[in-house]
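One structure follows; several queries about it will come next.
A single protein chain has been removed from this complex, and every other one stays in its place.
We call the chains A, B and C, going by the order they appear; numbering starts again at 1 in every chain.
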Amino acid sequence: MYISDLTQNQMWKEENNRLKRTFKFNDFQEAFAFMTRVAFLAETQQHHPNWSNVYNTVEIELTTHDEGNTITEKDRKLAKAIDAILG
Amino acid sequence: MYISDLTQNQMWKEENNRLKRTFKFNDFQEAFAFMTRVAFLAETQQHHPNWSNVYNTVEIELTTHDEGNTITEKDRKLAKAIDAILG
Amino acid sequence: MYISDLTQNQMWKEENNRLKRTFKFNDFQEAFAFMTRVAFLAETQQHHPNWSNVYNTVEIELTTHDEGNTITEKDRKLAKAIDAILG
Partner (left out) sequence: MYISDLTQNQMWKEENNRLKRTFKFNDFQEAFAFMTRVAFLAETQQHHPNWSNVYNTVEIELTTHDEGNTITEKDRKLAKAIDAILG
């Protein structure tokens, strides 16, 4: 399956003016395919995440640099589109 | 969703000494994320597909060049791994 | 290097109302990274190629479906952006 266990995955939370969510997958290949999906969203919305990956885990942080690093509608829109990938 | 409608997707068939399957997705982003998954499988199994893409459609043909372009166990193994991506 | 031998690569040619070019790379990993670049261009320009890959070779065909499968400015713009990737 594309995503291993949705129950393992926490929802988005706000922290230090960032919208954060951690995603866990079965393995690195799944995690990177997910990152490819997010990369397309970032590029078509012209809004890019601060994100990191170790093996099967992807951490995404969204903030709007141009608005003094606060959470804006751009971040909520990207978060929503990322959630839509996971169905 | 990762894959739109499994019922739209035909199964593998043998044709001209090739194992063929066509995959349809919701859009290009889904199709290319799937291709990224297949690319990892191809590279880790060191067995590469003949494949093409137009928008949301990916056509994969598997054959073993080193064995005179016949279908071998390498092709069946890769086909099985590709199917496993789709759950 | 990102691209193995530019002299091996032919330029775009027009054939059957399609703009075509074949790209050869050192190996599959290089070829697929190039495809990832092209995928981003396709998605941001909302104009998608007919393309195929076997190991280190990528064949791209550009045509505008909406204009009765003729070569239009959309195809020339995408071709130019693809060339720019290769510097």
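In this text, a contact is a pair of C-beta atoms (placed from the backbone, for glycine too) under 8 Å apart; a residue touches a chain by one contact, two chains touch by 3 or more.
Fair warning: this is a prediction, and the values are worked out from it, not measured in the lab.
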Hidden partner chain, touching residue among B:T44, B:T57 or B:T70: B:T44
Which of C:T22, C:T36, C:N56 or C:T72 contacts the chain that the document leaves out: C:T36
Interface with the undisplayed chain - residues on subunit C: 1-3, 29-30, 32-34, 36-37, 40-41, 85, 87
Touch residues of subunit A, complete complex, unshown partner: 28-29, 32, 35-36, 39, 42-43, 48-55
Residues of subunit B in contact with the chain not shown: 36, 39-40, 43-44
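Here is the rule we go by: only the chains that are shown with their structure count from here on.
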Subunit A and subunit C, separation of their C-alpha mean positions in angstrom: 29
Subunit B residues counted as touching two or more neighbouring chains: 29, 32, 36
